[in-house]
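Provided herewith is a single structure, encoded as structure tokens, for subsequent inquiry.
All protein chains of the complex are present and in place, except for one that has been dropped.
The chains carry the letters A and B, assigned in the order they are written, with residues numbered from 1 in each.
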Amino acid sequence: MTHKKRKATELHPAAQLYARECHEGKLSRREFLTRATALGVTAPAAYGLLGLAAPAARADTPQMGGSLRMQMDIKAQRDPRTWDWSELANVCRGWLEYLVSYERDGSIQPVLLESWEANEDATVFTLNVRPGVTWNNGDPFTSADVAHNIERWCDASVEGNSMAGRMSSISEDGALREGAIEIVDDLTLRLHLANPDIAIIANMSDYPAAVVHPSFTGDDPVANPIGTGPYRPVSHDTGIGAVIERNPDHTWWNEGNGAWLDRIEFVDLGTDPSAWVAAAEGGEIELTYQTTGDFVDIFAAIGMPESEAITAATLAVRFNQEQEPYTNRNVRRALQMAVDNAVVLELGYDGRGTEAENHHVCPLHPEYAELPPLTVDPAAAREMIEAEGLGDHEFELISIDDNWQAATCDTVAAQIRAAGINIRRTILPGATFWNDWLNYPFSSTEWNMRPLGVQVLNLAYRSGEAWNEAGFANEEFDRLLDQANGIADADERREVMAQLQQIMQDEGVLIQPYWRSLYRNLRPNVHGAEMHPTFEVRYHHYWKS
Amino acid sequence: MEELGWLAIFGRMAVQFLPVWVAMALVFGLSITWRRRLGLYGKLFDSTIGMIGFGIVIFWLFTAVFADLIITHDPLAQVSQMRNVVPGTPLPNPDGRYEYYLLGGDSIARDVFSRMVMGAREVLRIAPFAAMISFMIGIALGLPAGYFGGRLDTGLTFVANLVLAFPVILLFFLLVAPEIQFTLIPTVMAGVLFLVPILFLMVLLNARFFTQPGKRNLYVGGVLVFGLWAYSGLAFNADPLGFWGISPNILNVFVAVVFVNAPTVFRIVRGITLDIKTRDYVAAAQTRGEGPWYIMMWEILPNARGPLIVDFCLRIGYTTILLGTLGFFGLGVSPESPDWGSTINDGRRLLTVYPHPALVPAFSLMSLVLGLNLLADGLREESLKD
Partner (left out) sequence: MLLFLLRRIGVMLLTALCLTFVVFYLTNLPAKLETLAKTQAGSRISDAEVASWLERNGYARPMVVRYGEWLGVVPGWTRADAEGTVTGRCYRLAAVEGEAYVPERCGLLQGYWGNSTRFRAPVSDVITARLGATGMLMAWVLIVMVPMALVVGVMAGMREGSRTDRSLSTFAIASTATPEYVSGVFLIALLASSTVGLSPLLSSWGWIDGPVLFQGNARSAMEQITFWNFALPVMTIALYGMGYIARITRASMTEVMTQQYIRTARLKGVSFTNIVLRHALRNALIAPFTVIMLQIPWLLNGVVVVEVLFSYPGFGWTLFEAAVNNDIELLLAASVVAVVVVLLTQLISDVGYVWLNPRIRIS
């Protein structure tokens, strides 16, 4: 393993390459920031490479004090690494912090790390722990704590530990690989990866990667709130609400750059947005967690304008290719052809997003390759279905009972029906839906955004992957995907991506109608609370005027 | 094209409902002409309340029957640019379709009017039949419980009270859950519950005609063949001819509704039986040497019909409301279904901005239940005059 130590001031060579691409317009600024900061370039330096000044964080001076009420689901807490909902993490963000954070502009910023560097082939990462950080019980925060957390993340024997998958390049047999972490000194450690993985730092910003104290036993982070952040929980009632207050007995490392509010109250009002509206009208909440569909405008009409985040989050209406009749490629292609994605976006998601092209790679992704537009031809679709002898077959489209997802699937079904193909809908409640989500023959799944196009393809469409709900197994695709994973340059990768995207379309893997925009509605006097593309609620940066 | 005014909307709706008007005129005309020969039904037309109730009920009944002729659009079809549009909005490019959404579009651009009309069919397909099966079960068990008394009565009453002690909503959550759908439980329950009406009819006919074996064999045999045919399709989805069939979803709802209604009917029938069995004509029949089943089916039951018919009307209304409650909790009937409960639930969220998708089915549901209640009142008043 070659490993060359670079000085902290020296920029990763790939970052300079990216900057050039960005200037030439081959790389979006957002993507440039994501990739450059993932390699350890600081955000101001990354902006500097583009010849820009880093944007000032806030126009106004934040005001101290006040309390804020926010609508958000409060679910029963558990071990952070097993969190499966962003809401679980959001409650704890006030005291459980992260090593790094993913920002709205697409950059990755250091939090509990001060900086990090990757070697040239992205196989060795040096992490520099931020000095002066203490836990709220008085213990100093050291590289040993970081190592402890990384080891916890790698433990796949814990049911539901999703961090294990994200740490695969430093783990082995479901645990941390021997020698993968090297503790250099109290504030420095080094990760030795088995294979190049530029996503490893980005993965540490994911919501289950909250950093816990070594004494944490793995049950409830609210009952035992030892963390590094400026807040502490006061109460936490599942399904009802949670109250967080500023911790007076702890000096936060970032004192003066946040923790403005005295108190945050999360109110769980159930899943029905009309109940949120009623609560907002009565002054019981000042901002929502996420608003969808018509409710964005309804909230705006009652004096809560929206904050929008454009993302690569989507709804994948996928076929499972291991189940009849979707083993047949022509059937899948025909159903795709019957659906006009633009209409699904308009009717199913209120037009709040951009049309997608059935290959799960977003124009926001750097390696996105533009393909010829999709053909929509209901008549041909009907002919193809008849040619396969399924003229009388009744297809079934399954979805979860969530409002916008159900509406989108209803619209997809209506389009298929309009083409003269029989289809019926099934809606399963949230608790039941996940029991069998990988095996439904034809169903929809919500996918959140990931910074790189290859990340989702790796996760969801490679043969034999745990979350390969499409049952997609294509040797050519896997081979090209491996190839793409090894190409650091976005342009070169785009050529491979074009082939990958084409395979996705040709094989009729999924109907992917749109890329969603995400919204949150908030009172005008609430600041710093813009919608985050990965649903983060960093209430330690919120303030009220 | 211009948006329609309210007058034009109602005019066009009245035209769409033409088959219903014709059928209603026929029914009313014939009934009023022959009302003196039609027994309790005929007397209904002496009471204004009863007549209004009856009118509303048959309006919806005929709407359900002629739904295919009345609707202006496919209730599941979506038309681009018609999301949440107000009543009377013209289609952007009709190409042969009806030019307007008479009562506007819902949140995914479906025609509210057509869904309301089709919803009547959905509702009237489940509620009256569920009420009927509940009644057959309640009667078949309530008569012997009241008549014989003793252990049988104690046992059946305990079971009935057991079911009644269950909060209805908990029972629905447990029985209508999708996980249960894939187990044998609904099928087994349907197997038991649907068998009772067949047995009931057989006993009913046998008790009457056992002195005339020829007729008896014909009737009982007929019921048996027809009953088992329907039974195989409805309970097990295994009709050899493929005529009878029911989706597991609907079956589940159906079974749950019957299950919660039957014990109440049982209690009513048992109470009435306890009362009637002390009457002279029952004693007379006993002295004549009639069998217990004959007495129950042909002496007690006809004399209990007044309160039972009244309760039947109320129960259909109650069942309709119950189905709506299921829709409110997202249980039961299939998604996209235009049944009123689910459409009210879909529409209510946006009530403050787009009221029509929720108001239309809500008024339909209320008017049907109101009609059934008025009808029941009319029947009660007239039957008391006997």
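Odds and ends about this structure:
As a working rule, contacts are C-beta pairs under 8 Å (C-beta built on N, C-alpha and C of every residue); 3 or more make two chains touch, one makes a residue touch a chain.
On a predicted model such as this, the values are computed, not experimentally measured, just so you know.
Remark: the omitted chain is touched by one listed residue; of A:60, A:159 or A:475 this is A:159. When the missing chain is restored to the complex, the residue among B:285, B:344, B:360 or B:379 that touches it is B:344.
Checked against the full complex, the candidates A:281, A:396 or A:491 give a single residue touching the omitted chain, namely A:281. From the set A:114, A:139, A:220 or A:489, the residue in touch with the chain omitted from the display is A:220, counting the whole complex.
Touching the chain that is not shown, out of B:246, B:308 or B:321: B:321 (per the contact rule at the top).
Within the complete assembly, residues 158, 161-162, 164-170, 173-175, 177, 179-180, 182-183, 185, 317, 321, 324-325, 328-329, 341, 344-345, 348, 351-353, 355, 358, 362, 365-366, 369-370, 373-374, 377 of chain B touch the chain that is not shown.
Residues of chain A that touch the chain left out of the display are 76-78, 82-85, 159-160, 162, 220, 237-240, 267, 269-270, 272, 274-275, 277-279, 281-284, 301-303, 429-432, 434-435, 437, 466-467.
Simple rule for what comes next: only the chains that are shown with their structure count from here on.
Rounded to a whole number, the gap between the C-alpha centres of chain A and chain B is 49 angstrom.
Across the complex, chain A meets chain B through its residues 272-274, 277, 293-295, 297-298, 301, 343, 346-348, 350, 401, 403, 406-407, 410-411, 413-415, 417-418, 424-429, 432, 435. The touching residues of chain B, when paired with chain A in their complex, are 76-78, 80-81, 83-84, 107-110, 177-179, 330, 334-336, 348-354.
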